[in-house]
Structure formats: structure tokens, C-alpha cells
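All protein chains but one are shown at their positions in the complex.
Per-chain numbering from 1; labels A, B and C assigned in written order.
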Amino acid sequence: MTKTYSKRWIPYILIAPTIVYYIVFWLRPVISAVYYSFFDENNNVFTLNNYITIFKDEYFKQAVVNTAIFVIISVTLEFLVALGLALIINKKFKGANILLSIALIPMALPAVAVGAMWSSGFATYGWVNSLLYHLGLITADGKIVFLAGSDFQSLMLIILIDAWQVIPFMMVILLAGLQGLSKESIEAGYIFGGTKFTVLRKITLPMLKSSIQTALILRIISAIQVWLIIVMIYGYRRIPVLLEEVVFYEEQLLGFYRVALAYSVIVAVIVSMVSIIYLKVSGAFEKEEQ
Amino acid sequence: MKGNKLLKQTLFYLVVAGIILVILTPIYFLVVISLMSDQEAYDWPTQMVPSFFNHFKLEIDGNKYLISVYSPSKKEYVSIIRTDNFDELQKFVRNKTNSNIKKEIFDIQVQKLNELYNKNKEEIEALRSQVNTLESKLNRVTVSTVKLKSQLEKAEKAGMENLISLIKDNIEKYEKEKATYEAQLKELNKQLEEIGSVKFSVSKNIFYNYVRFFQVTSNAWPALLRSIQVALLTVLISLTIGGMAGYAFARYYFKGKNLLKLSVLFVRMFPGISIAMPMVIILINMGFYDKPLGLSLVYSVGQIGMTIWITASIFMGISTELEEAAMIFGTTRLGAFFKVTLPLALPGLAASAMYAFIGSWSETAQAIVLTQFNPTFPVVVYQTLVGAKGLINLTAAGGVSLALPAVVFTLIIRRYILQMWGGVRV
Amino acid sequence: MKKLFIVLLVLVSLLAFSAQPTLVVSSRLWTPPTEKEFIINEIIKPFEEMYGCKVVFQTMDDETMLKQVKVQKETGKITTDVIIAYATKMPEWVKNDLVVDLTPYVSKWTDRHFSKGFDSMTVFDGKRYFLPIGADVYLTLINKKALQYKPADVDINDLTWEQLAEWANLVAQGEGEGKFAVTGVPIKSLIYQVGAIALSYGAHWPDLDNPGAVAAWYLVYKMKDAFSPAVKTYDDTRPPMKREETWMTVAHCARVGEVYKSNPTQFIIAPAPKGPAGRGSVAGTSGLAIVKGTKNFDLALKFLEYMTRPDIMVKSHKGTGGFIPPVDEAIKFLGNDEQDQVIKNAIKVMNEGVLSYIAPIWKDWGQVKLVYDEIFKKMILEEGKLDIDMLELYQLQIDAQRK
Partner (left out) sequence: MATLELINLSKRYGKKVWGAKDVNLKVNEGEFIVLLGPSGCGKTTTLRMIAGLEEVTEGKVIIDGKDVTYLEPRKREVSMVFQSYAVWPHMTVYDNIAFPLKLRKMSPDEIDKLVKEVAEMVKIEELLKRFPSQLSGGQRQRVALARALAVKPKIFLMDEPLSNLDAKLRVKMRTELKAIHHKTGATTIFVTHDQSEAMSMADRIVIMKDGKIEQVGTPDDVYFFSANVFVAGFIGTPPTNFFKMNIIGENGELHLKNEYIDIKVNDKVRKALEKYNKDEIIVGIRPENLLITDNKDEAIFREKILVVEPQGSHQVIAVELGNQIVKIVTPAFPKYSADELINVTLDQERIMLFDIETEKRLEGI
């Protein structure tokens, strides 16, 4: 036995760069962020004040509530529309490819462009009202004041705007899943007497489960961290959400950088908890163990 | 039965058309606005198509020229500047309407206007003074009407019946008066326009905003090249590192596989904004701060995870036997990968690369913190746009310029996007 | 696809880097592209030619600038030489020991005197760290369309707050919707807009528990229907004014100036309105400073000297927005041109006005701003009820921010 020809180490060699990379460029900054979130900005002593500041802040509660509303409504809405779109595009019809191409465009738009688009659109004298006017749906005096609604309405508007951009992303994942399904098993559903709806509910969706899980978990994580679009349209603190508050503490107020770090830790904890609960409930863990 | 099917199909296509409209309308308007002049962009209602010509009206007012431009939205001429200096007028009109009035054209018009003005000088002056009186009368009546209206509201609230009818009568009287004045004013203005002004059209430079955007955005071209550099480096880093791990995922079983798989999610759980500052320190210590490489190192953190998922799914789609065959027939394991698996995975990998490319292409938030003298294109665009708050057309042009490459790339990889996500599992 | 990559790679590798003695200037002033273009081409170019150097002029917001320099200091690699920061951020710069004390150098310059009014912001413990540039006050901007509702006895150049409020209400009544703009988005300039009123009524701004402040809020309350319905989402009064969504505003002279200059035949510009105590306005300034640890100190000092020369100051301020040159000698260089309207009106406010500045006594000015934003949102927009007791409670929040 001169030489041991073993390949058990190969996968570890292959994943080592990733792990090293994560440690250097992710874990290190995260640890330092977590570490400093427990220290006072001025005299560097251990303190819980950064966290106490947040929990005492009345906007914190609002931010949690708003974020929860945002996540629940937007994820549900986006999922349903994305699924619908994916089912439509998955049907072979003339122009399905064109529809896919078009549906992908919003995904590629940078935040700057999206902000310009909607803030010029939803201004009272913006293009949305202009379009409605040209179509004869409103009169010159009947302009809709989109941005003047109550906080809840504003949140709904944000959800719609956000959905416009995010749906394609979810749709792509679902569509990819749908195209990977075997046609026979769905056809079998029809053969054995299923209606369109029951086949969808009892056969297509369960088979699509892992794609749905992927789409939802990615979306939930990013939905909890929504902020830019809100700030671009409503500014800070009109519709407080978790990450908007982080950025607010970090960028808008002086000397609150470590509070912002503490806030980030809280956000990270919330995101992790939600993800773990989601993964548990959806059964992703069990599948892993098989 | 046949009719039913036709109806269903029509309905289906209507839904599809509706979806397309919803997606495209905002983008359409963004593009339209980017092609509009400052004057057009702030007019209400926003026109459905940008204009290709500007119609100007030139008048003499005092010793100065008063130039107006036709507003398709208002359906009337809107004055824009009063000056006696042609250079100033030319520059102003160019910035305002995206039309460049040439000296020769202007001179010809001025000559015409002078002739006209000299001929009708007294009449014009008389008309102007009439307009002035009328305007002040109108102003008085308007103010009174509005005041009465608010009194009426109060009276109605208080239920003073006798006052209500009195006020109503007055309002009616004033409104009649107002209507007459307005009609007269319109008539006078029309006469004034006929005898005291010349009109001419100049073509509009439809892409002026784009030209101007690149003019005022300092270092737009170097920034553009730098952005490409950053994006390519990101692709390189995330594809080599993530691709290796993706290959391990697809081909091997190893301890901690599931954990690593979920790490993609973990990386996303901590808000990226908050680690930007510690990251700056790390990069400075490594000597990568404000360098394209530094930026791509940061972008890769987010991209590697995605690349792992996507490449794993691509590699899973390539049969192991192909690789084994190559090994049997004389290549090493590495050779088999490079000669067989890699060429086969190339389309999918290219798509995944494009994905990473797009991701780093449009990123702004981190780039602002992580660069100083060597900003990326999105950063210079962003900086210009922050300053251009009151110039929505310029903003739109910047947004479109930034979005265009990303959109084009997305459409290029469209074919592969589905393949990329095909085997991705949480 | 391979070919595409190769082409891109070649393009990237063609990127050339030039090495020249350069001065790096980061500025929060002159961010609009047109202004930046003007400063670079008309002001900085002559300087570069004069001293045979290169100046990198970057614009960014105050926070980013501060963050960048802090990081530079922390890592010992100072790359920014000169900064132009806003008054409210100056204490932070000084506190973190990021800027150089310029007193010994400035005292030798005899041809210019910086406006005394800004010393409270730019001088710390008798040491001058910042040279004021681009000062600001508040001005009134009216779209000519509003003229039809103007009460007969009103002189726009001598407007009182009462008149403006009445006028704005008439416009709202006549048009069926409010046409007055303030920045309703939090942390923007509402506190200064209300401050202008409060100062006109003799308030001790930004406190809320004095008669002047109450009078100011009462005026704002009376105007509650005059504000544009979308006022809550304005982070800047420029877009609604240009869009003619609103017709009237009292705002920062640079913003107002920009809109005015976009169409001088359509807008009227005037000093901020008066009140019983006079023409109130919050004033502020930006300031030039040299970053501590710069390798190009001499060149940086030359740059500061150049930028604050009265003639250059007037030239740069005339060519850009509507800021005021805060050197006493500047007035000599101002012409009678119609284009000088904005600066003239601003100087009028600065000279005659009841001015106040943001004193460096606040832990966090943003929090104070937020109090105003909240009062405006709650009392004026939502409940439409002025509650003086509540003002006193809000005062507690303001006091909490005092150092």
C-alpha cells in the first residue's frame, strides 16, 4: 500500500474557499458589529443602553407592526400573483416568451430608476394621474392624491410598488420549478377526474413545494429588510419599518451608530427566528435529514 | 362550445395584455420623461409621447425679448424668459426646452418682429395697458368671489338663511363679471398675439437629457468602466469560489452540507448596511479600499451563496458518467472537470455570471460607503441624481442609462434563467 | 458570450490612471449637476491653472463626508484635503478632531471679513476652524398663477405672514386644493420654515413654550387647508413648485433660487415675510475647512484663500443656486442684474432680518427636527386642532436634546 488514493477530502477542499471567504468577509464584520452593539459610543464601556434605547423608542413597536403587516401582505400577494403568472407563462401559448422577457425587466431595474419612476408617478401631478386623465377616467380637478392617504394606505401603496418589482423574481423561481415537473403526473391528475383547481391544489402545488419554499424563504428574508423604496417615496419615519429605522439611526442621527448596530442585531434575530420557524413549519428541515 | 372557447381565449389574452401593460407602463413613462425637456416634464398632464419640435413665440416687452414656448398640455404658450441678451436666451432656452435656437433663425425672427412691432407699436401698447387693467379687475373680482365663498361656507354652517341667499346672489354677480373679464382678456391676448408676436418652430434634441447627463456627471466614463471591472471581478470571485462549492454540493456528500446550504440564508439575515462600516476598516487594512477589487470582494459575499445554489443545480444536471468516462479514458479528475463538465455547464454558468454581474452592476448603497475617488457608475449616477432633485427629466435619463445594461443582460440570459433556478432547493 | 467577455476585459484593462499632484475637495455645497459643472469649469479651472495642480471636486452629503474622513483618520490614510460641511455638522468635525485650526492663517488676510453672524457656528473656543461659504436664509417663492388671488393691499416685497396666510387660504379656496408647500417628510426643512414664522413673531426658536412660537403655530394652524394635500411626502419643495402642484412656498434660498431661475417669467421671488418682530429667518452656512493630517496643507490653504476672495465668492455664488456670499466685502461686487435677484433678496433678509442660527447646544439636531415634524403631522394635518398644552409637552422632548 504505497499511496492512499482517497477522495474524501475533495469536497472539503472545494468548500473551504467559501467558508474562509464567509469568515473573513462576513463573519468578521458581523461579529464586530454585534460586539460593538454592546458598547457605549463615547467611552467604550459595556452597556445594554443601545438596546434599551431601541426598546424604549416608540417607533420600534410601530416598526415591528408595520414590518409584520408588510411581510404578511406583500409576501402573500406577491406569491399568489407570481404563481398565477408562472402558471400562465408555463402554458404554451403564442407570446409566452415575450411575456417572460417583459416580466423580467422590473427585476433588472436599479433602485435609483425605480425610485424616480414611482415618485414621479404617484405625485399628484405625476404621470399616473396624467394617464388616468388621458384615458378619461378622471377630470383635471379630480386628481387622485395618492400620497396623502393614512399610514395604512401608504403602506399598501408601498406594497403595490414593491410587488411590481419583486414578483418577477418569485415568478422565475416558481416557473423554473413548474417546468421541472413531469407532465405525466399532472396529466394523470386530469385522467383520474381532477378539475383544474383540484389538480393545481392537490398535485401541482405539492410537487412544486420545494420551489415554493425557496421562493418564499428568500422573499420573506428580504421583505423583513425592506426600506429603500419606503424612504425614496415617503422619507424616514413616516412608515417606520425595521430596517428603515436601522438606516435612520445610522445615517440620519448623529452619534447613534452603535444603536444602529444593536438594531441590526435585533433585526437579524427576528429574521433568523422567522426563517427557522418557517423552515420548521414548512418541513424543510425534515427533508434535509432524509 | 366553440364560441365559449374563443371567449376563453380572448379573456386569457386580455389578462396577458393587462399584465404586460402593468409592467410596461411605468417603464414607458420613465423613458418618455427622460426624453422630455424640463418644460415638458413638469407640465400637467404629462404627455403620452414626447414632442419632437418646440413652437416658440417671441414678443418685445419693454426693451427685452420675451420668449414663450407652446405647451401641448396646457394648449397655450408659456413664457419662459425675458432678456435682451441673445447668448443668455439661447442657453436658457436650450436648458429649458432642449432646443437650440440658432443665431440666424433668431435674427430673422427678430427682424420680422421689429417690423411688426414698429408698425403696430401704439396699438400694442394700448392693448397691453388694457390687459393690465383687466387683469387687476379680474384679480379683484376673483379675490372677492373666493372670500364670499368662504363666508358662504361659514354661513351655511351657522344656518343663517337670509345671509346665504344674499351671498349667493353676490357670488353669482361676481362670477358673471369674472366670466366677461375673462372673455375680454382672452380676446385682447389673441389680438396682441396677432399683431405683436412672431412664431417659429425649432426641432428638439430628443436625447439632450442623456447628453447632458453624461456632461454633468463627472467622470461618467471612467466610472462606467470601473463598474464593468467591479462586476467582472465579482463574477470571477463568486463563480470560482461559489462554483467550487456548488460542484461539491452537486457531486459529493459531506458533513455540514445542509448547514452550508442554509448559510446562504444566514448571510442574508444580518442587514448588509450595518456591516458596511466594519467592512470599510477591513478593506482599508487589506489595502483594497476604494479599489474595484475591494468592492467586488464585498459584493461577492452576497453573490457566492446564490452562485452555490445555482451552480449546484447546473452541475446536478450534468451526468456524472460523462466525467467518469473522461477519467477512465485518460484524464485526471481535474481534467475531466475542465474538459467535460465545464464546457457543458458553460451556458448555465454564463447565465449565473450575468446574474452576479447584474447584481453588482446596480448596487449603490454599499458602493457609496466603500469608494471615494473611484466611484462606480451607479454611485456617480446617484450623486448626480441627488443634486438633480428638481430635474426629473435628467433623473429619468440617468435612471434609464443605469438600467439599460442590466435590462439588456437580463434579456440575454433569459433563456438560461429558468435552467439556473431549476434545481435550486432550500 | 466568450467573445463578449474578452471585449469587456480589454476595455477594462485599457483603463488608464493618471498621477498628478491633486487636491481633493469634498463638498456638500453645489450638489446639483448644473452648479457642480459651473464650479468646476468657472471657479476651479482658473485655480488649477494658477497653481498648476489638479483639484478633484466631489459632492456628497454631510454624513457620507464625515464617515469617509472618520474612516480615513482611523486608518491613518488621509486622502481628503478640503471639506465643505454644513453648520450643524461642524461641531462633530471639531469634536472628532478632524479639521485644522485656521486662526493663525486667516488673521493675516486683510482684504476680507467674514460675516460676524456666522462666527457662532464656525468658531469654536475662539478658534476658527471653518471659513463660511454659501450662507443661506429663507425666501418666498410665488408662482404668478397665484397672483389672481392676491388681496389688493398686499405688497409682495413687503409681505407679512398674516397676508401670506390669507392669500394662501384664498388660493386654496379658489382652486379647491391647497397650493402651499412645506417639506412634510421628516428630518427635512420644516423646522426652519416654521422657524422663519416663529422668529418673525419674536419667538425664542426652536423652543415651543414661548408666545412667539405659539403665534407661529397658530398661523400654521390657520393655514391648515392651504397646504397641498400631498405635503406629507415633500422632501423638497422644488419638484412640486416646478410641477405647479404648489404655487407658494417659503424655503431655503438655494432651492427657491433654483426654481426661480428655471423660469424667471413664471415665478416671483421675495424676501421671507415679516411679522411683528420683523423678517424672521433661520440662517445657516456651509464652511470650508482643511482636514487634519492632509499632505497638501499649503495647496489646501491656497484653495481656501482663493475660494473666499470676495470677487470669487460673488462669482461662485452668482453662478450657482441662491446662496449668499458671507463676506462683508461681497456686496461691492454685486451688480444690478435681474439675475442677482435671488442674492439681493437674500441679503435683504440677512441684513434686515431677525435671524437665528442652529446653536451648537444640541445632542442631536435631527431629534429636534423630528419634534416639529410630529407636531405638524399630528396637530395640523391629522387632527386640525392646535393644542397649546401639547406644545408644552413637546417642549420637554426638545429640552431632552439639550447638551
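Please note the rule applied: contacts are C-beta pairs under 8 Å (C-beta built on N, C-alpha and C of every residue); 3 or more make two chains touch, one makes a residue touch a chain.
As the structure is a prediction and not an experimental result, all values here were calculated from the model.
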For the chain not shown, which residue from B:231, B:340, B:385 or B:417 touches it across the whole complex? B:340
Of B:125, B:161, B:194 or B:324, the residue touching the omitted chain is B:324
List every residue of chain B that touches the chain not included in the displayed model. 319, 321-322, 324-333, 335, 339-340, 343-344
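Here, only the chains that are shown with their structure count from here on.
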A-C or B-C, whichever has more C-beta pairs in contact: B-C
Would you mind checking which chain's C-alpha centre is most distant from the centre of chain C? A
Distance between the CA centroids of chain A and chain B (whole Å) is 23
Here the gap between chain A and chain C, centre to centre from mean Cα coordinates and rounded to Å, is 37
Where chain B and chain C are represented by their mean Cα positions, the distance between them in whole Å: 26
Provide the list of chain A residues touching at least two other chains, using ranges where the numbers run on. 125-126
Hunt down the residues of chain C that sit against at least two other chains at once, touch-wise. 239, 243-245
Taking the touch rule as given, give the residues of chain B at its contact with chain C in the complex, in rising order. 38, 42, 44, 66, 78-83, 95-96, 138-140, 142-143, 145-147, 149-150, 213, 215-218, 222, 225-226, 228-229, 232, 277, 280-281, 284-285, 289-290, 346-347, 350, 368-369, 372-373, 383-384, 386-392, 394
Residue ranges of chain C in contact with chain A within the complex: 63, 89, 92, 176, 185-188, 228-233, 235, 239-240, 243-245, 363-367, 370, 373
Can you name the residues of chain B that touch chain A in the complex? 12, 15-16, 19-20, 22-27, 29-30, 32-33, 44-48, 240-242, 244-245, 247-248, 251-254, 258, 260-263, 265-271, 273-275, 277-279, 282, 297-298, 300-301, 304, 308, 333, 358, 361-362, 364-365, 378, 381-382, 385, 392, 395-396, 398-400, 402-403, 406-407, 409-411, 414, 417-426
